[in-house]
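Note that this complex is displayed minus one protein chain, with the remaining chains in position.
A and B label the chains in the order they appear, each numbered from 1.
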Amino acid sequence: MATSSNNSTALLDIAEVSKSFGSVSVLRSVSLTVAKGEVVTVIGPSGSGKTTLLRCVNFLESYDSGSIRIDGKEVGYRDAGTRQRRSERDLAAMRAETGMVFQGFNLFPHLTAAGNIMLGLTKVRGKSSAEARSIAEHWLGRVGLGHKADSLPAELSGGQQQRVGIARAVAMEPKILLLDEITSALDPELVGEVLAVVRSLAEDGMTMVMVTHEMAFARDASSRIVFMADGGVSAVGPPREVLAAETTNERLRTFLARFRASHF
Amino acid sequence: MLGQIAYALPFLAQGFALTLWVSLLVVVLSLVAGVILGVGLVYGPAPIRWAVRIFSDTIRGIPILVLIFFVYYGLPAVGVHLQSFWAAVLALTLFKTAQVVEYLRGAVASIPKGQSEAAMAIGLTFRQRLAYVIFPQAFRRFLPPWINGVTDAVKGSALVSLLGITDLMQAINQVIGRTYEAMPLYILGALIYFAVNYALSYASRRLERRFAFIRD
Partner (left out) sequence: MGYTLNFNLIWRHFDKLWGGLLLSLELAVISIAIGIVIGLVLAVWYVSAGRVVRGIIAAYVEFIRNVPLILLVYLVFYGLPTVVDLVYSAQTSFVATLALYSGAYLVEVFRSGLEAVPRGQLDAGKAIGLTPWQRLIHVRLPTMMRITLPALSNTFISLFKDTSVASVISVPELTYGAQWINFNTFRIVEVYLVVTAMYLMTGYILLFALRLVERWYRTAR
């Protein structure tokens, strides 16, 4: 596609993606490329389409036009032109290449912390359960929950559940990790422990796209910030640049002003 | 009086065995059919969803007795000849299947959408999502009402006596026809039905409590 200027280095290439629910258009020709190892945070008022965009990347949502490629491979459709949807099996395989962490954790309540992580490893990656178990234990250790491997989600705090959610996603060794407002459902005192895990993954070079309201985190930990408004990308660039654009970007100024009013 | 009833006990026991046999067949067959149709209702394409919805609403909207007569008298009229035993099993199974469909729909509907999405996100296929994520959770919510509903199959089976099938109900009527001891025999019959169904509903309450702590 003409718009994907830096195709050679882009791991994720979103090109002119549009989507509408009925007459409401939620994404208006959104384009964004993410290079390997980048941490991109997406900010913006609610209803700006940021979560929808994230969900399009692993095709939890379909989109009406445009193209999304990971490593050069079209995500949801066999061909962006004919818009023929991939088979169920193909989609599952594509999704296994991306990891997702959810606002509501979405841990499987009938499985233990280790069981949550092992499910994809055994059923999708085809690993033996012994191997899956040791991978699960490794990642639980990484997120500081080595001692909780056999706990059910109901026995864990929100912050602990979300750390298991992250471990579940990264244990699959995805090419890219999608984080959808992962701290929004947490009590304020539990936010730090979850962000610390994300920060350490970033240091390891994990490619991440993160929708968040944690402005300090976006400013300090991301390589680029994307500001979305009304279904489109309103500003994009290094944190300092984007936040400085406040003086010229009316929408961004309003957003940040409201944000400051409610958070400080 | 007691002598006459004691004399009839083996006959009543046979009837009771038939009641249990009919109930068991109905429960097993309706479980299989109900789960298949229930999955069709929740995940199937629109025509299948509509067909199952109409089936379930119709069956649940009419008396079981009407369903039993419809199947028993109606099938031969259109050229399908079944033994009365199997016609009765078919009718009761249809009735029970509609119930199972609703239990299943309710159980699956109670599982948050995020569960499917999380399962999709780690790359599970549709079948894997059902097998490893949705069904294990739905099962816990399906089981207590289903076991509770087994008593409906046992109670409903008493209606097959009207087709001349010698189940417990019919056996009691026949013994009364010979002995004229109506009241003691009806009470005996009621106690037998009560014992079976009470045991079943007791079991379902136990299960419900056992699964209560897993929720959420």
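In this text, a contact is a pair of C-beta atoms (placed from the backbone, for glycine too) under 8 Å apart; a residue touches a chain by one contact, two chains touch by 3 or more.
Every value quoted in this text rests on a predicted model; they were computed, and no experiment measured them.
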(Q) For the full complex, can you list every visible chain touched by the one that's not shown? (A) B
Q: With the full complex in mind, choose from B:109, B:131 or B:190 the residue touching the hidden chain.
A: B:190
Q) Tell me, which residues in chain B touch the chain that this view leaves out? A) 57-58, 61-66, 69-70, 73-74, 77-79, 151, 154-159, 161-162, 169, 172-173, 176, 180, 182-183, 185-187, 189-190, 193-194, 196-198, 201
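By our rule, only the chains that are shown with their structure count from here on.
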Q. Between chain A and chain B, what's the gap in Å when you average each chain's C-alpha atoms?
A. 46
**Q.** Residue numbers on chain B that touch chain A, as the complex places them
**A.** 112, 114-115, 117-126, 128, 132-133, 136-137, 140, 214, 216
Q.
For a test of understanding, state which residues of chain A touch chain B in their complex under the given definition.
A. 58, 60, 88-89, 92-100, 102, 104, 106-110, 119-120, 123-124, 152, 154, 168-169, 172
